[in-house]
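Yeah, one chain of the complex is gone here, protein chain that is, but the others are all in their spots.
Right, chain A next:
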Amino acid sequence: MLLESIKMSYENIVRNKLRSFLTMLGIVIGVASIIALITIVQGATNSISDQVTELGANKITVNVMGTPLKQGLNQEDMLNISEEENIKGVSPTISGKTGIIYEGKLMENVTVQGKNDVYFNMDTSLLKTGRPINILDLNSKNQVVIIGSDIIKELYYGVDPIGKDLVINGTSYTVIGTLNPSSGFSMGSNNESVIIPYTTAMRSLGVKDISSLDVFLEDTALADDTVTDLKGVLNPAFNYKDNAYTIFNMGDMIESFESMMSMMSLLLAGIAAISLVVGGIGIMNMMLVSITERTMEIGLRKALGATPKRIQLQFVIESIFLSLVGGLIGLVLGGLIAYTAAALIGIGFSLSIATILLAVGFSGLVGIVFGYMPARKASQLNPIDALRSL
């Protein structure tokens, strides 16, 4: 019985190809926009949070503004911090800008960063060739340097820089390693930097205090507790003065970013859902027209023994069929739009099962909701009036 109804629906839809297509268009556009929007936003969210995670979700950054009495952190403060719970390591950053020279070639305004061993241990993908900074370098304030990819291009084109010398701020250093080019986020790019032991940096750049500290965590979930612990160390160190430092928790940022993006998806999906409702009204309209046109047919079918339920089922199925076909076309179309857009913007594309089910479910639901009223109307037609209408 269901099969018969589906077959009849199919035949009726094929018979009025153009009209059926125009009716479906609303659903097609609605579903296509839902799929495209959700997929693009999801792709963008994934790409961005991947990049942010790359920067370190397991990391808390302390930036010190200092007080008149105490401008930054010293090595003792660093030691105190690294002794707190849930801390894998602490990596200070000292940075300045200066000119560098190799074989008479000068590069101006290069960022010189002072780092420690922890910095390289936490992210082994940083180093391309050579060796990282080690404890020995730190203790002896060795004149060693690790250089970024742009520096290699500028100064060491065609030569292996390892073991070569580099003059930084008038002092000669030995190149011990090179960095992998970092992509994307300019904020985290080391491409135009040279990295030296922070102890060396403090001496050669004339810096007395550490103004930025990355604290690496064992367990990201406990980040909030660790932030509290850090305050416990830092507050007494700065004599409980306000605004002496800020603590930046990367995990927090990723979380709030992701919740913002999912809000946005919801909002966009809501807007697209409105177009689905408009599509549904289109379907309802077509069903009502179709019922008026087929009044005599409905009357005849009733005279031949079709029950009201049967007539109703027939028209609801027709409506579901219309909106499902529209939904499937919309799914393909939306997928294509999202795929093209993803390729153009350069973000990831993944059509999730949930999104597909959402689209199919939504269009099926539209078919039921907007087909119900016309179908009910058809089922209640009086066979005599219907037959007489011819």
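Methods note: contacts are C-beta pairs under 8 Å (C-beta built on N, C-alpha and C of every residue); 3 or more make two chains touch, one makes a residue touch a chain; residues count from 1.
To be clear about the criterion, contacts and distances are computed from a predicted model.
Trainee: What does the UniProt entry say the missing chain is called, choosing from "cytochrome-c oxidase", "Putative ABC transport system ATP-binding protein", "Tetrathionate reductase subunit B" or "FAD-dependent oxidoreductase"?
Mentor: UniProt lists the chain that is not shown as "Putative ABC transport system ATP-binding protein".
Trainee: Please identify which residue in A:Ile87, A:Val167, A:Val332 or A:Leu387 touches the non-displayed chain.
Mentor: Per the contact definition at the top, the residue touching the missing chain is A:Leu387.
Trainee: Could you tell me which of A:Glu4, A:Asp50 or A:Asp160 touches the chain that is not displayed?
Mentor: Of the listed residues, the one touching the omitted chain is A:Glu4.
Trainee: If I consider the whole complex, including the chain that's not displayed, which of A:Ala32, A:Ala306 or A:Ala378 touches that chain?
Mentor: A:Ala306
Trainee: Since one chain isn't shown, list which residues of chain A touch it in the complete complex.
Mentor: Within chain A, the residues touching the omitted chain are 1, 4, 11, 15, 296-297, 300-310, 383-384, 387, 390.
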